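Note that one protein chain is taken out, while the other chains of the complex remain in position.
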Amino acid sequence: MAEQPANKTVPPRSNARVIGWCLASVAGMFAFGFALVPLYDVFCEITGINGKTSGRYESTERSVADMSRTIKVQFLAQNGPDMPWIFRPVARSVEVHPGEATTVNFYAENPTDRDMVGQAVPSLSPSEGALYFHKTECFCFNQQPLSAGQNTEMPLVFIVDQDLPSHITKLTLSYTLYDQGEPQAAVTETTSTTNKTIIDNG
Amino acid sequence: MRVHAQRVGALLGGLLFPALSMADWTVNMTPGVTGTSNDIFNLHMTIFWICVAIGVVVFGIMFWSIFAHRKSQGAKPANFHENTMVEILWTLIPLVILVIMAIPATATLIDMYDTTESDIDIKVTGYQWKWQYEYINEDFGYFSNLTTPSDQIRNRQAKGENYLLEVDNPMVIPVGKKVRFLLTANDVIHSWWVPDFGVKKDAIPGFINEAWTRVDKPGTYRGQCTELCGKDHGFMPVVVKAVPEEEYNTWVADQKAAAEKERELTQKDWTMEELMERGKTAYATACAACHQADGSGAPPAFPALRGSAIATGDMAAHIDVVVNGVSGTAMQAFGGQLNEADLAAIITYERNAWGNKMGDMVTPKEIFDYKNQQ
Partner (left out) sequence: MSAVAGTHAQDHHHGPASGISRWLLTTNHKDIGSMYLIFSFTMFLLGGTMAMVIRAELFQPGLQIVQPEFFNQMTTMHGLIMVFGAVMPAFVGLANWMIPLMIGAPDMALPRMNNWSFWLLPCAFLILVSTLFMEGGAPNFGWTFYAPLSTTYGPPSTTFFIFAIHIMGVSSIMGAINVIATVLNMRAPGMTLMKMPMFVWTWLITAFLLIAVMPVLAGVVTMMLMDINFGTSFFNAAGGGDPVLFQHVFWFFGHPEVYIMILPAFGAISQIIPAFSRKRLFGYAFMVYATGAIALLSFLVWAHHMFTVGVPLAGQLFFMYATLLIAVPTGVKVFNWVATMFRGSLTLEAPMLFAIAFVILFSIGGFSGLMLAIAPADFQYHDTYFVVAHFHYVLVPGAIFGIFASAYFWLPKWTGYMYDETLAKTHFWLSFVGMNLAFFPMHFLGLAGMPRRIPDYALQFADFNMVSSIGAFMFGATQLLFLLIVVKCARGGVKAPAKPWEGAEGLEWEVPSPAPYHTFTTPPDVK
């Protein structure tokens, strides 16, 4: 069966070269599929798609508060599946001026009889506003361990950018708290263990 | 036969006049009851008629060619086979038509993205397989479950008027107010749709989406979940009641009072009979979808409760499963979804129904303490 009837003319290009190019493209596109993951994050950060808020905001200049505008920032909190913690914002909403740093707290309590670790995942609506919402300090940057029965108030410090488009008057920030299982021995007490940060866009 | 003839007539009529709407043979989109849904409807009809016009011209020429240029009619083939001018023409003309379509579409879309201040904010959370509505400025919320009885679905009973489109607790909104929906999901992606409002938005776990509506006509509006979310995707309807503002305010006050009463219920002393009675109803809405009304379950995903090790075993373990769920399985943590009275009633019911004869009971107060101490 193997006999390949010989064509009299030599092919203009070698098959090996075509296969080589094709396989390179296949490998490239496979890699591209995976590259879409970080690319998507970058894209989200630039455009604010999907309400993904960016990571810790490092202010380069002292921002001046724009006292002429008031923005309502509304907070939502919910638990992921099978997360038994009590989790809610201390204040339902606050009114802020663009440019001023504001601190709010979220209350979390672990009512179970086992030590647990939670991770809050932020999301902002309208997603267009995500570009203009800067968190300088957030409990969502790190995992939050709570031992059995313990409760805590977790801080969030944020600045609404002065460049927030004028048609946006209200921002809704939502946190979903997920169960991350048992705390590991190395990280028990402190919340500032940065190497446990698994969410770099939070 | 007459009925059938009428139906065929209706069908043909429907094909000819898509704007015509009939009880059963509905062939077109609803114009709906909001500005957005009307805009969408007009857009839909505009594009539809443009398509019909293009179709008539193109297919007209084609059918004429097929008819007139048949070989059996003695047609001799012409020789032409290219013309750049014609090609450019039929590239540009569709382009112009598309621009004409895009202009109203863009305007409608911009309007849908209106972010001005709303009067009422409602958080909508999708669960497998129910919706939760939370009135976040009023501090109350509740779940909205399908109420169509299983007997109707399984064809053991005549189907009701709103078969599969009826719920125990519909969302209630006032007419004439801008209502903002904040959508998210607990488990998988769901999608919240009310055709009459022209609102459809995905509810995505971990993420928040928003949509808005302003309904001018009081009434009950029905929709469904439109993103495949598992077994009972077809059984989680959306029902919204739009009521006059005064009625809405009364309703809100009632809801707040009811929420307060639930808290009192927790403190009340319950008898076994009361718990069993309440448990039967609560079980039917919260548990029967998976574990079945007779506790037989649907193994392996949904274990049977009749004679099960959990329901006939240690009380503390039973409470733990119901309140905290079983991670990695379909068993959700109901602690956050149901009030203490319902949790206590369901657990008591499961231990004493379908031949399970544990004879013990747990009170709402005990559940309350369990949830707060553990």
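Going in written order, the chains are labelled A and B, and every chain counts its residues from 1.
The working rule: a residue touches a chain if its C-beta (ideal position, glycine included) is under 8 Å from a C-beta of that chain, and two chains touch if they have at least 3 such contacts.
These numbers come from a predicted model, not from an experiment.
J.: Among A:29, A:91 or A:148, which one is in touch with the chain left out?
T.: A:29
J.: Which of these touches the unseen chain: B:224, B:266, B:285 or B:324?
T.: Here the residue in touch with the unshown chain is B:224.
J.: When the complex is taken as a whole, what residues of chain B touch the one chain not shown?
T.: Answer for chain B: residues 7, 11, 14, 23-30, 36-37, 39-40, 43-44, 47-48, 51, 54-55, 58-59, 61-62, 65-66, 69-72, 75-83, 86-87, 90-91, 94-95, 98, 101-102, 105-106, 108-110, 112-113, 128, 152-155, 159, 161-165, 187-189, 191, 193, 195, 198-202, 204-207, 209-210, 222-235, 298, 300-301, 330 touch the chain left out.
J.: If the hidden chain were put back, which residues of chain A would touch it?
T.: Here the touching residues of chain A are 1-9, 11-15, 18-19, 22-23, 25-34, 36-37, 40, 47-52, 80, 119, 121, 126-128, 176, 178-180, 198-202.
We take it that only the chains that are shown with their structure count from here on.
J.: From the mean C-alpha coordinate of chain A to that of chain B, what's the distance rounded to whole Å?
T.: 28
J.: Give every residue of chain B touching chain A within the complex, in rising order.
T.: 113, 115-118, 121, 123, 125, 136-137, 182, 184, 186-187, 205-210, 323-327, 332-333, 335-336, 371-374
J.: Mind pulling up the chain A residues that touch chain B in the complex?
T.: 50-51, 72, 74, 76, 78-84, 92, 111-113, 121, 123-126, 128, 148-149, 167-170, 172, 174, 176, 178-179
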